[in-house]
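Shown here: the complex without one of its protein chains, the others still in place.
The first chain written gets the first letter, and so on, giving A, B and C; residue counts start at 1 in each chain.
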Amino acid sequence: MSTAILETRGLNRSFGAVTAARDLNVRIDTGEVVGVIGSNGAGKTTFINMVTGYLPPSSGEILFEGRSIVGQKPRQIIRSGMTRSFQVAQLFPELTVLDNLLIALVAAEGPRPSFFGGLRSRERIRRADEILDEFGVVRYRDTVVRTVPQGARKLVDIAMALIGKPRMLLLDEPTSGVSVEEKFPLMDTVMAAVRQHGVTVLFVEHDMEIVERYVSRVLAFYSGEIISDGQPAAVFADSRVQELVIGHGHGHVTPASQRSAA
Amino acid sequence: MRRTTSRIVPTAVALAASLAFAAPALAADNGKFRIGVVTFLSGGAAGPFGVPSLNGAKVLVDALNEGKLPAPYNLKGINGVEIETVIVDENGGATKQVEEFRNLAERHKVDAVIGYISSGDCLAIAPVAEELKMPTVFFDCGTSRLFEENKAPTYVFRTGLDAAIDNIGAARYLVDSGRKLDSVASIQQNYAWGHDSWADFSAAIQQLKPGVKVATEQLPKLFQGQYGAEISAISVSRPDVIHSSFWGGDMEALVLQGAARGLFDKRAAVLTCGESALDRFKGQAPNGLILGARGPFGAFAPQNPLSDWFRTAYRGKNEIEPTYPAFKMAQAILGLKAAVEKTGAKPGTIPAKEAVAKSFKGLNFESVSGTVQMARAGGHQALQGIAYGEYSFDAKSGKATLANVRHYSGECVTPPDGTTAAVWIKAGFPGAQCK
Amino acid sequence: MLRLDKTETWLLAATVILLTAGFLLPSWLTFILTLAFAKALVVQGVVIQMRAGLVSFGQGLFFCIGGYAVGMGGAFLDVHDVFALIGLGVAVAVGVAAIIGLLMTRYRDIFFAMLSLALSMILFGVIVKNPTLGSTDGFNVHAPTLLGWAPQGQEQKLAIFVLTVLIAGGLALALNRYMKSGLGGVNEAIKENEIRVEFLGLSPRWILYANYLFAAGISAVGGALTALATGHVDPEMAFWTTSGEFVFIALLGGTTHVAAPFVAAVLFALVRTYALELAPHSWQMILGFVLLAIIIFLPKGLWSLVAGKRRAAA
Partner (left out) sequence: MTTLYAILIDGMIYASWLFLVAAGLTVIYGVMRILNMAHGSFYSIGAYSGASLVGWYFAGGDGAPYWSYLLLLGAALAAGLFIGLLVEQGLLQFMYKRDEILMVIITYALLLILEDATKLIFGVDPYFTYQPYSLLGRSSFGELTFANYDLALIAVSVLIGAACWLVLNRTNRGKVLRAVIQDREIAVAMGVNVKLMFAATFVVGTTLGALAGALTAPAISVSPGIGVEVIVLAFAVVVVGGLGSIEGAIVGALLVGLTRSVAVHLAPQIELFVIYGVMSLVLAVRPQGLFGRNLARKI
């Protein structure tokens, strides 16, 4: 019997008239790799935003490793061991990839960065280079992020999320805006890294092939509710999922990528 | 990026150095008598004070260089040496002025500095002038603190009057003119000038007519321009007299808006700086409005060969009557000339600054405002009377004149040395000699 | 580690050169330099906030506090030692910053700019309303002493120049370390993407707060030195146009290098002095055009010129 790392009870959230989350009860066990599918506006990102403290839920309970984290700031949740990546990579566009990682490393060392200890310490640069290597983006080391291709940016984004040595990682559409040929290599790299760190993963994804290939379990969202939860095969077989999610899902792969590219 | 300092540091030093050596060239010792003239060329004080004073300076300096002045100033330039002016804008705050003063003294190597309208600038400059041993003539700033803080001056002189005198004079004028005077309303610009003026006036009026009530004290921001609320507040408080030290555009705006709203109907109002707009009101000011000129200047200046000459020369150049700032500047320059020439240095030479300061101390000299005695602050502060009069506009001729003018001698309105204006007023003007 | 990097070596060199220059240059020039360096310290305060994406149009607040601390310390507390006076200024400034910083760090962009402007204008108002502080006229600073030594006249000016150069040099070293430190890096990161910083587990607000206090402290030193040099303080120091000047100089130099504000401040002082002589009626206009030119042609400030040259040379 494995233990729940993340659990939500009766989570609700509405924006005015729109309900983005209705009575979400999710339980994710340590070591799972969970995929979240659903058409746009189904409430996937809202779910991640609530869990990571960016959006306060209208009502409901969120437990991380048994402790309630509702009302905590994102930074507190991050420090307690749950980090996330973003649909549109959230980086420091005018800084080099290396500096992006160095700052993530500084952050990982504690909430009060030193006034005078240099940012580019040998130790940090060594660690950063390891990470660059691990994620296969060495060639962008000294490039300004603004000019780095989407796929690489996504990797850096995820790498920065992993630097904090989280026990749980939430990936928001890791392959959106990434070219078809880049997708699988990217996911392979990510999952390899994740497995190596032994991190529990939940990721939102439109691309069903990706989901099928990497997850042990699927949550299907539709208009703020979970309409199906279980083994990928089972979920995909579900008629409602077929009709409400996959139909839309595929239809929305391209728009999604456009959106995040913009 | 790191390595770049290597270039910038030397460049900066080189730049500084080159300037240092450029400096003497700039202050070419051309044998002329160099005067730094500092007055407002921008900002709100430029129009009413700065430019008239600068025009006054130009008229006078040109005429002096051509030796056109009536006696006793018919000696060309200053002591026979041609005058050259270095003009500096007084705008920008005391810190900048101190910087510029040092430039004048050490880079331009001027022989004397004349200027400063802002009291803040005078207070900041005085110690620097003493430190640099630079004869400095303040022509307009009125703060009483000038010689209260700088007790033993050597090089600092003021040919203009202490602002306390404006307000003591104003109080006397009101009392002597026998008006109904049970309550006074005050409207001053909200800065040192306004605060001090009101402090002096209210103290003086209390002395001269005990029991006067203060109807209201309005302190609008400097350069506010809109006085609707203040005018209502004053009207509501129903004072017999309104006192204001407003100057420049603010004063004109107050008069215009007040007149349009009947503020000055059936009550007296005294404007201590009013004369500077005598010819600008064009009948918009009500007849009977009491105006001052911060001394016997402008329209209050006595008839004498010098003032007649100055008026004509000024009109000739600027098509308008010279106002008091022009007179005060002229007075400062004449004072300096008189002081230099009294050193006895042989004509055509520039005496040492120490000598100039020595002979300026306690000097008596003829001026566009009559005879001036440097008889206060140990001979560093001019002692002169003050005058007030009522605005009277003749619609037909379109000319404005002053009616019911009263003059008060310097001894009547000026505190003797060794006491501050405030103390002197509180004590009931001991030793004041008024006819 | 106390190994000096290249910048630091050069900063030390510059400090030494300037110290010697102080004894050779004419006193009007050393005076301009004194004021310029003092001003540059305030500009440093503006710059470190710019690096975090905040533009302060009210740095004059702390400049003024520093200056008045010197003036009032001498006039009312009978403190005359320069170090005590400067310390006093810094203490008060940081104290004030610690309070209003709690409010300020909630704002970004123009709101930060406007609110900082409003706050410094409030101080301006308070002083103007206060006759014992000389209202708009301000008041003169008592002659200071250096650890018991009371220099006079020329000697005093020189002493203050030396003091200013030493303090400026020291602070430049510290700032250089700060800019290259972890915290310095995070400050730039906040400018780039505040949300990401939050999602790295840091508190942007706390970091901006620390930055704000630091900036306040430096600016106060600048104010104190200015007051000591000119021997006079007045509320103009807190007026918004004064703060505008600091922003002006910050842009002139650029935010990329610790030495830039110093060079920019010197250039500014010289440009202004000469503009004032060449065109006493339109020197502001000249400044305006210079500022525009900088923004249009050198968006990263004069420093990019030097940096650019280097790149070209390399």
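Keep this in mind: contacts are C-beta pairs under 8 Å (C-beta built on N, C-alpha and C of every residue); 3 or more make two chains touch, one makes a residue touch a chain.
If you're wondering where the values come from, they're calculated on a predicted model, not measured in any experiment.
Only one of C:Pro26, C:Gly87 or C:Gly244 touches the absent chain when the whole complex is considered: C:Gly244. Among the residues A:Phe86, A:Phe203 or A:Phe236, only A:Phe86 touches the chain that is left out of the figure.
Of B:Gly50, B:Gly77 or B:Gly169, it is B:Gly50 that touches the chain left out of the display. If you put the missing chain back, the residues of chain C touching it would be 55, 57, 103, 106-107, 109-111, 113-115, 117-119, 121-122, 125-126, 128-129, 195, 240-241, 244, 247-248, 251, 281-285, 287-289, 291-292, 295-296.
Counting over the whole complex, chain B has residues 41-44, 46-48, 50-51, 190, 216-221, 223-226, 228-230, 232-233, 235-236, 248-253, 256-257, 259-262, 277, 280-282, 284 touching the chain that is not drawn.
We adopt the following convention: only the chains that are shown with their structure count from here on.
If the chains shown are joined wherever they touch, the resulting network is a simple chain of contacts running from one end to the other without closing. For this pair, chain A with chain B, the centres built from the Cα atoms lie 74 Å apart. In this assembly, the C-alpha centroid of chain A lies 43 Å from the C-alpha centroid of chain C. Residues of chain C found to touch two or more other chains are absent. Interface of chain C with chain B (complex): residues 5-7, 10-11, 13-14, 17-18, 21, 24-29, 31-33, 35, 128-129, 131, 134-140, 153-154, 226, 230-232, 234, 236-237, 239, 242, 256-257, 259, 262-263, 266, 269-270, 272-273, 276-277, 280-281, 283-284, 303, 306-307, 309-310.
Residue ranges on chain B touching chain C, taken from their complex, read 1-9, 11-13, 15-17, 19-20, 23, 41-42, 86-89, 93-96, 98-100, 102-103, 105-107, 118-120, 123-124, 127-128, 131, 143, 145, 149, 190-193, 195-196, 199, 222. Within the complex formed with chain A, the chain C residues making contact are 174, 177-178, 180-186, 188-189, 192-193, 195-203, 206-207, 210.
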